[in-house]
Every structure is written in structure tokens, then in C-alpha cells.
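Can you read through this structure? Questions will come right after.
The complex appears here minus one protein chain, its other protein chains still in place.
Then we have subunit A:
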């Protein structure tokens, strides 16, 4: 991902360039607004970090100029003014987000990641394609759970392909996006990086054409069309077709954001359901395997004289059925590795078990038991048409690190929203309390003691703005992070919200991912302040 930093403070440029480069972003930095315009309008960037106070052309005017000229790259404003007026002015100028100086570089990077996700075809924190997982937060890449060791450029290239998984990327575009304007790599450089990446992926078990070439056009991630458990991230496959094609002018990727939101919601609900079901399924699977182990150990561990040579026909049939059923059961959770082992077991039990095979079966059963025992959370199942969240590693990865005990209280008079939201936020592991009756606000607040409060603006009796004002006047609650979520998208209401002490403001409809990220960001900021 390529970022243009427009900032006149050299020390800040150095710090930010270092932090961003460590996160595998390619950074171009310029020190005044005119140069910013020149670079931003000449080269392709995924995001611009734009200081407001700049020589020659200030950030607000530059932002307006980019938007007026039709540039749609993400823009994050850096401002030293912590007033809501400045923020509203920046957002009205076309910025996508703002950060107030001084800021924590970690928070800036989290915000950048959140913004890039929002602008990406894949809105979830983990990028996945089939068995390939890339975690932009940790820069870890695995294929079928095997870690891949990549160079910086190989990583960048893979991330780029994942973020544009429905597009064919030509060499020029890849060069533009991954190499800074000061470097002058040739097209052959891209080819050699692609070749090395393919080699590493193949070594981890990926098909040799995992990254495919469209001759004369460029490179793309090949659709994984045959595996039911394949994890294709986007819906833009042609419905009913088992073979997908990369997006082309004739077959553009879906841009229906409502559909994406709906899919992300379904994904989260499905992940939640699978995890819930796994709680009862896991012990059943382990119990079946324990029975199977006992049966096999009668052949391998009994004293030689008492040892039977073969399983009885009934035992063998039973063992075969258990293995067969495990394939279906584990498969429904998308647990590919365990399915493969269950399949091996099924093969072993499909005929008389010779003594040597009994030992093999025993080893297999024990390894399967261990594998199942270790599965505490189910990878969410990206359908062939939905966004991926391969696993707890997506939202729940956040959960394990940051949100495991985060209490979120949501006050809103929209009952449907209150019913849906806890389910949507569940993959992030928040403990959500909802409240529709504002009369109960203080009682519930004191009981729950939330870490974050999510407020609607317009509610009967008290509105959210009044509640926020009262919280800020109360020494006990004045530091409680408050995030507004409202249908009002006008600057006046947002301004009013920040005036009464809001920490953040989102307009409905809101994606669960966005809300979760805002909540997590807010908490990180709180922790940064506290430390």
C-alpha cells in the first residue's frame, strides 16, 4: 500500500515514515501543499496523510482541490486543533478521518488500517484467499496454517493482490503502488517478485497458479472454485457458476455497499452460530474419538497373547462410520486440517486393519484428538461469495488481544438495531449491554460500568446529546468514551455532538466492523493516555 505524507515537520516526517515503513507501507513524503498536489495528482496512492497547516497551500484547501478534481483516494487529516469546528471543516472538505496532534503513532496506524479496509473490497481485519491468510496488524502470512517467510516487497505484493482480489493488476500498476517514486524498478522486477512469491506459496502447498497471469494484462489471484470450504472473499462471482473470473471491464466487481454490509453481517452471525454450536460438538467429537482409540488400542497395546489381530466386522464398520461422520461434522465447521485426518482414518477403516495400520490409526486418532482439543474458536466460514474472516483471527483476533473483556453499552430507541448489534459485534468479543428505555439509563450505567458507551442522538425524553453533556458534567463519568451512532449526517449535529463531549461520531447505517474498530481505537487511545 502506498501512502503520501504531506507534512512540513521534518521530525514528524522521519518518525511517521519509519513507523509506516515498519508496517510495510510505501511512503512518499513532501513538505508543502503544492508539492502535495503535484505528487497526489501524478502518482497513485492508497491514502494521503495530510497536515492542515502547510506552506503554499493548506491541507483543507488541498483536500478540497483533490475532491473537486475527482480524486477519490483516502485522506486522513492531521490537525493540531482539537476543536470540533476544525474536525467538521476537515471532514466537510472531503477528508475521511482526522487525527489530532500530538498523537500515538500506533493509533494513527490503526486508523490508517481501518480506513484502508473501508476502502478495500475486503472490509475485515484479516485478508484471506482460500487457505492463505494475511494479518496486516502483525504482518503474519500463513498458508494452510504454515507460516510463510516473505521479504518486505513480497509481502507488499501479496497484500496488494489480496486487497484487489477481484482485479487484474498490471505490472505498471504494481510498480506504481509498491515502489516509491524515487525508485525506478523495471517490469522485470515485478515478474521476479511474482515468481519468488509463487515459489514460496507452492512450497507451502498452494497451487502453482495461485497467483495467475493474464497474458498481456497482469496478475490476479485465481478463484478457488472447486473446494466447498474454499474461502473466496467476494460476491462478484457470477451466481451459480463454479468458475469465477477476475473482474474485468465486462464483469466489474460488485460495488453494492448494502450488499457488502449484509454479507458482513451474515458472516458475523454465522461465525457466532458456528462457535456456539462448536461448544457442544467438540466434546462429542472427542468422545467418539476416545471410543475409537480404545478400540484400536485393543489391537496395539494389549499383551501379545490377548491381542486381537483384527477388528471385528462390527467394530470395523462402527469405526468407519465414526470416521465418515467426523468428516461431515468437522467439515461443516470448515476445519479442513481435521477433515483431512478424518478422511485418512476413514480410508484406514474401509478394509481390514492390518497390525501396522492399527498403529498408524492410533497415531492419527491421537493427533486428531489433539487438533480438536486445540480448537477453541471456529474460523468463520467465508462462503464462495462472501467476505472472508478466516477465523477467530479476523475479528476474534482483535478479541483475543484487545476486546476480550470490553463492556460496551448501547443506548438507542431502535429495537431492531439493538437486537442486531450485539450479534454483529459478537465476533469482536465485546460484552454488549443494550438499553432502549432512557429512563433506566443511570441505573444500567452504574450497574454495567461500561468501557465504552454508544449513544443514539435522537431518543424520546432525553436525547443522546443531553445524556452526553450530563456525563461530561459528572466527574465519575466524564472520561467514559462516548461514540455517537446516528442517522443525522449533518455537520451541525456532529458539531453539537463533539461540543457536548463526544469522542467519535458515526452515521447510520454503520458496519459492525467500523463500529468495532472505532471502539477499539478509542480504547487504545484511552490506554495510551493512561500509560
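Miscellaneous remarks
Just so we're on the same page, a residue touches a chain if its C-beta (ideal position, glycine included) is under 8 Å from a C-beta of that chain, and two chains touch if they have at least 3 such contacts; residues count from 1.
The criterion applied here is as follows: contacts and distances are computed from a predicted model.
Think of the chain that is not pictured: of "Glutamate/aspartate transport system permease protein GltK", "Response regulator", "ATP-binding cassette domain-containing protein" or "Cytochrome aa3 subunit 2", UniProt labels it "Response regulator". Remark: the omitted chain is touched by one listed residue; of A:194, A:299 or A:330 this is A:330. Residue A:277 is the one among A:41, A:83, A:138 or A:277 that touches the chain not shown. Within the complete assembly, residues 228-229, 235, 239-240, 266-267, 269-270, 273-274, 277, 280-281, 284, 321, 324-325, 327-334, 336, 339, 343, 346, 381-386 of subunit A touch the chain that is not shown.
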